[in-house]
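Just one protein chain is left out here, and the rest sit where they should.
Our next item is chain A:
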Amino acid sequence: METKMPMVLDVISENIIKHGSPLALKGSEVASWAKELNLPVKGDLLFYTGGEYQMLPFIDSLVKTITHLDQGSKVFSMMMGARNILNKTGISPEKMYASVLAKDKDRYNSVCFKAAKVLKELGYEFCYSGSEELYSGALLYELGYLKDMKDYAKRVVEVIKKSGAKTIVCLSPHAAEVFKFVYPKLIEGFDFEICTYIDLVWERRDKLAKISSPESVVIHDSCRLARELNIHQELRDILESVGAEVKEAQMNREWTSCCGGPIKILFPELSHVIGGRRVNELKDSGSSHILTSCPYCLSALEGGRAKGDSAVIEDLIEFLYRGVKA
């Protein structure tokens, strides 16, 4: 039997399959952060962004479109259709998402740059697939497009193999999760060592420079990191190493509350409500400086924060980069 899913799911899954990015961002756009770093394309350790931080401002723009249009309506279907045939019509995602603010684009693009700089500082040597890098397909897995994922994963693995790397370090816990638990079931001989960015920083945390932060910070544990990958103490250890005072939310570590991000594209309003509640839970810790370690948590908490709320919401990468600049 054929089923007709909400348009936004068709758009995202087809974009991944056709363009290697949930929002059909161009490879050159996704890799623009790395221009000045001249990272090699081959090496033992592959730095993997999956384009996830880079697409965050565009997700918000897509969500705004969804929020203001009835997903079942013709207008919506025409708009989303236009996104999909972008090859034929020459409509660029940049034009479609014209409302994206330059400062947001710069901020999220620079997360990858900052992550790379921190790792360099800790003495890691790594390579990067640049504009050839493909999104992991985590959303195909997440949204139920597993058959498509099987074919797609082969293409991702081809690109990864070109690097000659043995280990992949993932910035996003979602990428780490699918590489670790899903790829081995889909691809025979997928034997890369998978680690998260947090793992690498944690191993050399003694080398981190102290960060002078007058205020305390509170950690928002990402569900994937805390529950699937069992990484939560590591975040605290890292923050202790840089001399930050860590406050704890009541629901933390393996009991962490979800940021609402996973349902953002289908149920944007509800996702914001959930994100807002989580921001408040985190602030109840006594700190208004929230650190997370997942692109979607970052975006969802930002989206859920009430207007006028002065809480700082950052990725751990952005926080650690303060030590690099100092």
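Definition applied: a contact is a pair of C-beta atoms (placed from the backbone, for glycine too) under 8 Å apart; a residue touches a chain by one contact, two chains touch by 3 or more; residues count from 1.
One rule holds for everything that comes next: contacts and distances are computed from a predicted model.
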Can you work out the missing subunit's protein name as recorded in UniProt? Choose among "L-lactate dehydrogenase complex protein LldG", "Lactoylglutathione lyase", "Xenobiotic-transporting ATPase" or "Nucleotidyltransferase family protein". "L-lactate dehydrogenase complex protein LldG"
Where the complex has a chain not shown, which of A:D106, A:E203, A:E269 or A:D284 is the residue touching it? A:E269
Taking the entire complex into account, which one of A:P173, A:G260, A:P295 or A:G323 touches the absent chain? A:G260
Out of A:E2, A:E36, A:E188 or A:D206, which residue would touch the omitted chain in the full complex? A:E2
Which parts of chain A face the unshown chain closely enough to count as touching? 1-7, 9, 70-72, 141-147, 223, 227-228, 254-258, 260, 262-263, 266-267, 269-270, 273-274, 277-278
